[in-house]
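Apart from one protein chain that is not included, each protein chain of the complex appears where it belongs.
The chains carry the letters A, B and C, assigned in the order they are written, with residues numbered from 1 in each.
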Amino acid sequence: MIDLSIKIGHLNMKNPVMTASGTFGYGEEYRDFLDLGRLGGIVVKAVTGNNRDGNAYPRMAETPSGMLNSVGLQNKGVDYFVKEIYPLIKDFDTNVIVNISGSTIEEYVAVAEKINELENIPAIELNISCPNVKQGGMAFGTISSTATEVTAAVRKVYKKDLIVKLSPNVTSIQEMAKAVVDGGADIISLINTLLGMAIDADKRRPVLSTVTGGLSGPAIKPVALRMVWQVSKAVKVPVIGMGGIMNATDAIEFILAGASAVQVGTANFIDPGVTMKIVEGIEAWCGLHKVGSVKELVGGLIS
Amino acid sequence: MIDLSIKIGHLNMKNPVMTASGTFGYGEEYRDFLDLGRLGGIVVKAVTGNNRDGNAYPRMAETPSGMLNSVGLQNKGVDYFVKEIYPLIKDFDTNVIVNISGSTIEEYVAVAEKINELENIPAIELNISCPNVKQGGMAFGTISSTATEVTAAVRKVYKKDLIVKLSPNVTSIQEMAKAVVDGGADIISLINTLLGMAIDADKRRPVLSTVTGGLSGPAIKPVALRMVWQVSKAVKVPVIGMGGIMNATDAIEFILAGASAVQVGTANFIDPGVTMKIVEGIEAWCGLHKVGSVKELVGGLIS
Amino acid sequence: MSGKKILHDLVVLKNEHLNKWHFILELQAPELLPQFLPGQFVQVLVKDSPSTFLRRPFSIHGFDPVKNTIRLLIQIKGEGTSHLSLLREGDKLNVMYPLGNSFTLPSGKNVLLVGGGCGVAPLLFLARWLKEQDVKVTILTGWKRKEDIFEKDVYLQCGEVLVTTENGSEGEMGMVTSHTIFKSDRTFDRIYCCGPDRMMKAVAHMAKRKGIDCEVSLENTMACGFGVCLCCITPTNHGNQRVCMEGPVFSTKELGW
Partner (left out) sequence: MSGKKILHDLVVLKNEHLNKWHFILELQAPELLPQFLPGQFVQVLVKDSPSTFLRRPFSIHGFDPVKNTIRLLIQIKGEGTSHLSLLREGDKLNVMYPLGNSFTLPSGKNVLLVGGGCGVAPLLFLARWLKEQDVKVTILTGWKRKEDIFEKDVYLQCGEVLVTTENGSEGEMGMVTSHTIFKSDRTFDRIYCCGPDRMMKAVAHMAKRKGIDCEVSLENTMACGFGVCLCCITPTNHGNQRVCMEGPVFSTKELGW
């Protein structure tokens, strides 16, 4: 028997495979394709203080081995979430984590306070990195002092596990990691999307209504792996790695680079059952390589 | 007749298609595949103050729609270049530009001074961004004050066109662009490679001897386009765009985003004749879209 | 609305090239197909195209519950559709279905279907379905030239067929939107329309003026196709709606067209 379980912070996970915020809805749409109870955790899409319509269409551009999105945090706000969504998801047999976002520190704090009351939500993931929203989003995740500040403010009101999700659009990811640990982060997750742009040459226009958007998918995997490796060496808190994971080998690469768990994002769009294959693939890989517990692999790079 | 010619700084180019440093050797190896005289320009690989052996093998990893390299500026130094290489390339019927690199400001200045003496080299490209060399490279291109400083120092001794090539591994590419313009750059080129990493899961080892390396190819195109667009709006000097260009449409996207010329890098490895196809493709595209001169396209995004 | 979503490897029974730019894939499922409704679509994985990362959405053009097959009418646009055009009999294709809502029944028994370009794809299935419900169907399709026209015979089995060609080589000369039927006093209980946005908006506009109900099928670009990415949204009078879930079929009233 191979032991796939992992503990990060206070989160007990059946296996290290989670789903990434914004790519898994509230889990509901995936029920046709997989058993949510077999996931290590799911991170639901960003919740903000109030209703947000998000950005105008078009919000998507396909790129080589990836895609750009500029969804822009479309959601109905935290009160709607607490009242309408939480009851639907609170009994999922997995760790249900809420990704929260805001334009001001006050908004982050307000949302965190309300989520803190929800018994079956063991952790929040602070999205200080979404590049789609003009105000706030960009700045929090790219200036270390601001990152510390927002983390500390949320830390004060949030009593359970506080995951902070880093933006890759920075000169030094280690500096950002240290900044959020200083602010009180229990866990770091990374990477969010790289800021990119697509142009439709024939129409002579940007493809996205917002001109720029967030790049995800296998194209960003090398950057993500590098950052996970750098961060896991720079800080002591556990790291959740993501960026372009399409299969079990990719997941194992992130774990070897230092991640205690991984999140799968864009791959879910192409194969909504991919996370199950990744769980099974990690198990098979461990069997083949005579690894008894996936814990042994975390940061297990020979270099 | 479609006019493909473009003037950037004092450089008169037959067309906007150049080759990127480190991907075109000294041009010699490409003679079997194309007529160098039909290129807008070629940027030869990095020249440093002294001989450098570069990094240990392995120096390359294939990644989704891209590759990582950690060649590490292998070259025989500026004196060898002046004596042995320059005579071979000085009569190429195109703009031959020398990419220069160093670990200290003194090294940059020393190399620039020597290249300044070479009559048939109309410009240098200052590589302040190579992520492969531990000392120097990283810092120059990622701290704006240092970028200004090295540019200004070279500016003092270099009398012809000074191109400064930016690193994409920064929080604000606009800030870096302004910094090198402040230092006296005539032209900005971007992007150099994104810092990334590859892992061989089965061997549990990083693929590259240096662990991290520079990501190039189509995977980085969305990031490159975004940065070219941002920089061309932030500064007044002309911009040379690159990053993942594989065909004429890609090249036109960069021109629409604000580039006056483009450089083709990794694509040359896969199809050494690709630059000729790009030149012809731009001409055909202009014909189809009734564009009389490629100059009209520069920054010609409707947004 | 739609049932449980499935991912399956379907087998290519036939790849029929209609003209240079259009072909029909007939695909057979290993298990019983769900009861598809007209307007629904599938998401196809294009495996062997290096530049095709996401799935590609295509409407159900035909559905044969007896043969357990679906037919997709595909226009070659870029890399993905080019690769699909090369599929051979026996090849497998990974497909997700059933996706999206569907066209609805009209209040009366007399409708007009308008298709421009590849917009005809969902209309054949719709026409057959309407005919089964005893609705009288008139089908108006627009083409570049007479030589481009395909499948006219099968449409004729469903009702009256009107045609426009840009060069006038068959039917009326011009675009579908300038067909005399819109200027005539013929009226319908509903107009169903698929095609480029501009064409659909023009038809919606004419329908509105005549007070005719109108349903259109949108083709917003999609990342997932099953409601999770929020990339395909369209603004409606009740907020942003997902074209892949609440659509692709919308009444033009909802869209405020």
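Following the convention adopted for this analysis, contacts are C-beta pairs under 8 Å (C-beta built on N, C-alpha and C of every residue); 3 or more make two chains touch, one makes a residue touch a chain.
Every value quoted in this text rests on a predicted model; they were computed, and no experiment measured them.
Peer 1: Which of B:48, B:65 or B:210 sits in contact with the chain that's absent?
Peer 2: B:65
Peer 1: Which one, B:217, B:243, B:258 or B:281, makes contact with the chain that was left out?
Peer 2: Considering the complete complex, B:217 is the one touching the chain left out.
Peer 1: In the complete complex, which positions of subunit B touch the hidden chain?
Peer 2: 22-25, 29-30, 32-33, 45, 53-54, 56-67, 69, 71, 74, 217, 266, 268-273
Peer 1: Considering the whole complex rather than only what is displayed, give the residues of subunit C touching the chain that is not shown.
Peer 2: Given the touch definition above, subunit C has residues 47-50, 52-53, 83 touching the missing chain.
Note that in this section only the chains that are shown with their structure count from here on.
Peer 1: Quick one: most central chain, C-alpha centroids?
Peer 2: Answer for the innermost chain: A.
Peer 1: Which chain has its C-alpha centre farthest away from the C-alpha centre of subunit B?
Peer 2: Between subunit B and every other chain, the largest centroid distance is to C.
Peer 1: From the C-alpha centre of subunit A to that of subunit C, how far is it in Å?
Peer 2: For subunit A versus subunit C, the centre distance works out to 36 Å.
Peer 1: So, what's the distance in Å between the C-alpha centres of subunit B and subunit A?
Peer 2: Those two chain centres are 34 Å apart.
Peer 1: Quick one: report the Å distance separating subunit B from subunit C, using the average Cα coordinate of each chain.
Peer 2: About 47 Å separates the centre of subunit B from that of subunit C.
Peer 1: Note the residues in subunit B that touch 2 or more other chains, in rising order.
Peer 2: 65
Peer 1: On subunit C, where are the residues touching two or more other chains?
Peer 2: Residues: none.
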